[in-house]
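In this view, the complex is presented without one of its protein chains, the others remaining in place.
Labels A, B and C are assigned to the chains in the order they are written; within every chain, residues are numbered from 1.
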C-alpha cells in the first residue's frame, strides 16, 4: 500500500536525528513537523529569518510580524531566534543546516534536483531553493513517486531546469525510500505490499536494489491521520 | 606661532560639520572630541563596534566590557549603538563614515598616506588603518608638520610603507592647513605669524599657495588649554 | 541629526523618474507599505525596483507595477500568490525582470553596503541562472561571480526608531531591511513609533543611525493596541 502525503512526511520525520537543524520546503515537507517522534528536539529554520519556527498560530492569534517563508503566520518555540536575510542565508549556504527536506518536480539518478520552475513562457521565481540545495549538509526530497498524470519524477536526466546538480542524498516517496550513493540510485525501502518491480516500473532511471532492502514499518494511521493509502 | 597638539585638534574640530560620523585615530586625532563647537552633534565611530563613543569613563566607573579601538575604557552617548566587527568594517569600507581623522608618519603631495609601520625588522601590525583610509568619504590627517627630529612629514613620495595611495584630502598641522586637490598640494591656511615660506621650508614637496590663503583664527587658549605654542 | 520627516509624501518627494529603489519586506512583515503608497501617488516612470517578491495590491508594489511606473524589477520570488501585475506586465513584454537566488540577492546588496567589489557564491552553478556569469573553481569547488547591488533609494520598515534613525525590528520584520539600509544613497525608514534619542539600548539597535537619512512615523493600527514596552 502506498503512503499518503502524511505518510511520506511521517517516514521522513523518523529519520531526522535529535538535535537536527532543518529547513522544510512547501508541500509534503511542510508536514514533517507533525510527526517528529516525542523526545527529539529538532529546530526548524525558515529562510526569512527564523531558527525555531513553531506550529501555525491559532486563528485570531496571528502575529502580523511573524510569518515563515511560505507566508504562513507561525509561532516561535522557546529558544527560537530571529535574524536578517544575510545571516539566514549564511546559515543556509555556509553548511550549518544539518538537513533540508524539499519537494521536487524531478530528481535525477545522480542527485540532480529540479524543483523551481517548469519550462515555458512563465514568470521565473527561484526564492531560496538554489541556496538551500547547495548549502544544507544533507538534502532529502519528499515527493510523490510520480506526477498527477503518472509520469515518473525520478529520471535519468532532468528535463526541467535544474535547481542544483548532484545535491540530493535521499528520496522519500509514497512507494519507497531511495538513496543516491556515488551517483547511483539505490532502493533502500519499499512501502508495505509494494515490490521492487512496482517501484522500478514507476521510475525512469536505473535502480539498484540494496542487499539490505527493507519493508517500511509504518502504522496505517496515527492520531486519526491516515499514513497508508486505502 | 605654531599650534599645540590641542590647537591642531581644535582646528580640525571646527571643520567637522554638524551631523558628521567620524572615526578618529590615535594621538592628536583622539583629542578632536574635546573641541567640537557647542550645538554640533558629531557621532564618533570606533572600529571595534561603537557608533556614538563618548568620553573616557571616570576612574572607578570603567565598564570592563566597553573599550574603544585604542583600548581606552570609554562611555556611550545617548543614541549610541554597539555591533560586531563585520558591521563595523562594512560601515568603514562601505563609505558610510563622513570623515576619518588620522595620524601620519608621512603624507605625499598626491595624498598617499603612510601611517602603519616603519621599515625594518619589526612585528607588522596594521589594524583598521588601511580599511579606514580607503573607506571614509573624507580622510583628513592631523599631525605635527615635521618629526621630532625636524624631518618633513609631507613629502613628494612616501618612503615608508603605504597605508593607502591617494586617499588624503586635507592635512592639519601645527603650521598650516593644506588640501590635496587633483593631486596637487595646496596651502590653504597658515598659523598666526607663520609665513608660506616657513611652511615651504618644512615641507619636502612642491606647495601651491591658494589665492585665498588665510591666517587661522584660533584663540591662544581655551578653558585653560593652550592652543598656540608660546 | 534629527531625521524625522512629517509624512510619507514628504519623505519620497524628491525621487526622480528613473530612480532605483530598494524595498524591504518579506511576507507582509517588514514591507514599508505607506512609503510605497506615497511613491505610487508620485506617478513616476521608469523606476527600477529591487524587491524580493512580486508585489500585491495590498502592499502597493503590485499597484506600482500595474501603473506602468516600473521599468525593471530585480527580484528573487516574484511568483507568489497575488503577484498578478508582475505576471501580466512581464508576459506582455512591458517589464524587465532579473531573478536571483534569494541568498545571492541579499548578499549582492550586502556587498554594496560593505564596500566590496563582488564575491563568489556556490549557489546557481550548473543552472540556467548561471548563464553569462563567470565561473571560478576555488579549492576544488565551482562558484559564480556576483557583483554588488546598490540603489538610489531604500525604503525600510522598522518597529521602533529614535529621532536620529536608530532602528529596532520585531519578529520577522528584519528580513532585507537592515541590509538594504546599508546599500542606498538615501535611506528612508517607515516606523511604527519614534521615540527620543536614548530610548533604545545600544545592544538592541539593529540598524545604527549612520545608515538612515529620513524617518517617518506611520504606525500600523495594531501596534497602538499593544503595551508600549513589549515586543
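A few points about this structure:
What we mean here is this: contacts are C-beta pairs under 8 Å (C-beta built on N, C-alpha and C of every residue); 3 or more make two chains touch, one makes a residue touch a chain.
Treat the numbers as computed from the prediction; the structure is a model and nothing was measured.
Note on the chain not shown: across the whole complex it touches A, B, C. Touching the chain that is not shown, out of B:125, B:150 or B:211: B:125 (per the contact rule at the top). Of the candidate positions B:3, B:22, B:36 or B:82, contact with the unshown chain belongs to B:82. If you put the hidden chain back, the residue from C:35, C:114 or C:216 that touches it is C:114. Where subunit C meets the chain that is not shown, the touching residues are 107, 111, 114-122, 136, 138-139, 141, 143, 147, 168-171, 201-204, 231.
Remark: the residues of subunit B touching the chain excluded from display are 46-50, 63-69, 71, 76, 82-86, 89, 92-93, 121-131, 134-135, 161-165.
Interface residues of subunit A facing the missing partner chain: 18-19, 21, 41, 43, 45, 51-52, 76, 78-83, 86-87, 89-97, 134-135.
Keep in mind that, in the parts below, only the chains that are shown with their structure count from here on.
When chain centres are taken as C-alpha averages, the shortest distance to the whole-protein C-alpha average belongs to C. In this assembly, the chain whose C-alpha centre lies farthest from subunit B is A.
Of all chain pairs, the one joined by the greatest number of contacting C-beta pairs is A-C. Subunit A and subunit B have Cα centroids separated by 57 Å.
Averaged Cα coordinates give subunit A a centre that lies 30 Å from the centre of subunit C.
For subunit B, the set of residues that touch two or more other chains is empty.
Multi-chain contact residues of subunit C, defined as those touching 2 or more other chains: 110.
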